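Could you have a look at this structure, given as structure tokens, before my questions?
A protein chain is absent from this complex, but the other protein chains hold their places.
Letters A and B name the chains as they come in the text, with residue numbers starting at 1 for each one.
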Amino acid sequence: MNPHVDFHAFAPEIVLTVTIVAVLIADLFTDDSKLPARIAALGVLGSLVPVLTLAVDGQTRSLFGGAFVVDPFSLVLTGFFLVAGYVTLLLSFDYIGEGDYYQGEFYVLLLTSLLGMIVISSARDLISIFVALETITIPTFVLAGWRKHDTKSNEASLKYFLIGVLSSAVMLYGMSLVFGLANSTVLVDIHKYASGHTPALFAVAVFLTLVGFAFKVSAVPFHFWAPDTYEGAPTPVTAFLSVASKAGGFVALLTIVRLGFFPSGNSWQPILWVLAAASMTLGNLAALRQTNIVRMLAYSSIAQGGFILVPLAVAGDVRGNAAWQAVVIYILIYGAMNLGAFAAVIAAARRTRSAEISRLAGFGRTNPAIAVMFSVFLFSLAGIPPLAGWFAKFVMFRAVFDANTTVAVVLGVIAAVNSVIAFFYYSGVVRRLWFDEPAAGVELSSPRLPVGLSAAMGLMTAVILVVGVYPQFFARLGEIAFQRG
Amino acid sequence: MIAAFTITPSFYLILAAILFSIGAVGLLVRRNVIVMFMCVELMLNAVNLTFVSFAKALNDVGGQVLVFFTLVVAAAEVAVGLGIIVAIFRRRRDATADDLRTLEG
Partner (left out) sequence: MWEQQVAFWVLAVAMAAAAIGVVRSRNIVHAALFLVVVLAGAAAQYILLAAEFVAWVQVLIYIGAVVVLFLFGIMLTRAPMHDDAGALDNDQRWGGLVVALFVLGVLIALLVNAFGGKKIHFSNALVSLGRTSHVGTDIFRVFVVPFEVVSMLLLAALVGAVVLARKD
């Protein structure tokens, strides 16, 4: 009666778990502060190896009655999360090393959160999704408060924590009602249940579940924690929160809507529509008024989250997989742009010792290399060709046109207006970088940039340029993700 | 006579809904961080009660397994949450959620 366990399917998770334990032990027994970091980086790259072998093998592996599925979708996203995690490690090495923080423990928490992400891309039932989501979030509560002698960091962490536990309670209540109605936690069964006639309670259950997710992906009106937490947390952690942890929420949302709630369109589509429209609009309007670059990027990531929600909100009217593909492609590109932008913020802050946008004036003249890459990331976020961002926007609008209903078109118009608004604040920063005179008394000292940071920026710039010019590369990944294996 | 008072799953579900709402009100109304956190625990307990009643009503042990996971996750949350609160209280004598205004802007 023992279930057959396919260890190949779990190999990425196993490698990462072993790495976490190895980092913890290495930190315990050596004084070499670089060793835990090296093990962590090696382990993350090591987990990519089984992802590749599974991809070459190509067959869909469904385990535990469909609760855990390794298919092209989960492999594409596992790969994305691991790369994003690796880039975060690159950003963290010097930041954490120089700040006299607990290094080994930092990597343990970061990797545990990453473990939650790669589990979530394969999870196909409510229990696994919930546990994986909490594994993503709980370590990040601690990471946000890592600078524990800094009041802002403390409070960033507390605020994030209270909102986080509240959102999991609400989400769980929704899930409990879904379980009670559908008589199962596996998404396939919930899909079957939602195809039939459902009582009004199901809509409430879906609503509560989605509200929980809205907190996790910081969609308006459940976004208010994000700017404060992003500002207070150490910047590499902010990069991680805004990219990987947010993407984790979106992946879970995509999975649960696509494979679970989908047939009951009336229960989830209006909610996602409102979340998408509100996130884009309010996120962008708030970003216009920010004077701090981290807060600006926080609101910008709320707005980008709204753009990611657009194809999800219209998915019910799109035939085939175009809408799901748009979400995945947007997540991949958003990850590269935002990680790059935060890398540039860290690099710039090493010179200017400030996160105020006004202090970036004239930065392009003294540090052209960083400023060029910074501009690439910002213009890509604004969606200007030939940078990758345009393709993300393109697939989003294509999904809207495929849906071709009135509500979808209205949402598309809102998205178009917002793309224009967004251009103003992104280009405002770029103008500062290149055309403003450096403020008097600002010393732009230039110590050498750490290798990890430069590598991260270079890598992200390369991805954005390559994908911007050859979008087929990510488009293909999007197609593969939804192929039947 | 007795049949009128037979306990149905909805009794348990309503009790859970009441507990959930009380927890939610507490979270909105109270300002002390530790008490707010206790209110979240109330809400999580309501969720657990819902799961167990469904497990019973549906004859499905899966609901009880879910409760097991919720409990463990809640324990992890409490450990982390109190760590955060202790870190904050070390720096200031008394913290309420209103102090978080430092970050608003």
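Everything that follows uses one rule, which is that a contact is a pair of C-beta atoms (placed from the backbone, for glycine too) under 8 Å apart; a residue touches a chain by one contact, two chains touch by 3 or more.
Because the structure is a prediction, the values reported are computed rather than measured.
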Which displayed chains the hidden chain touches across the whole complex
A, B
For the chain that's not shown, point to the residue among A:54, A:75, A:109 or A:322 touching it.
A:109
Among listed residues A:148, A:295, A:393 or A:432, the absent chain is touched only by A:148
On subunit B, the omitted chain is touched by residues 2, 5-15, 17-19, 21-26, 28-32, 34-35, 37-39, 41-42, 45, 48-49, 52-53, 55-57, 59, 61-62, 64-65, 67-69, 71-80, 82-87, 89-90, 93-94, 96, 98
Determine and list the subunit A residues touching the chain excluded from the picture.
1-3, 5, 10, 13, 17, 20, 24, 63-65, 67-68, 102, 105, 108-109, 112-113, 115-116, 119, 123, 127-128, 131-132, 134-135, 138-139, 141-143, 145-146, 148, 157, 180-181, 199-201, 204
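Quick note on the criterion: only the chains that are shown with their structure count from here on.
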Rounded Å distance, subunit A centre to subunit B centre (Cα mean):
27
Listed in rising order, the residues of subunit B that touch subunit A in the complex are 13, 20, 23, 27, 33, 36-37, 40, 43-44, 46-47, 50-51, 53-54, 57-58, 60, 62-63, 65-66, 69-70, 73, 76-77, 80-81, 83-85, 87-88, 91-92, 95, 97, 99-100, 102-105
Touching residues of subunit A toward subunit B in the complex: what are they?
126-127, 130-131, 134, 138, 141-142, 145, 148-149, 151-152, 154-159, 161-162, 165-166, 168-170, 172-173, 176-177, 179-180, 183-185, 228, 231-232, 295
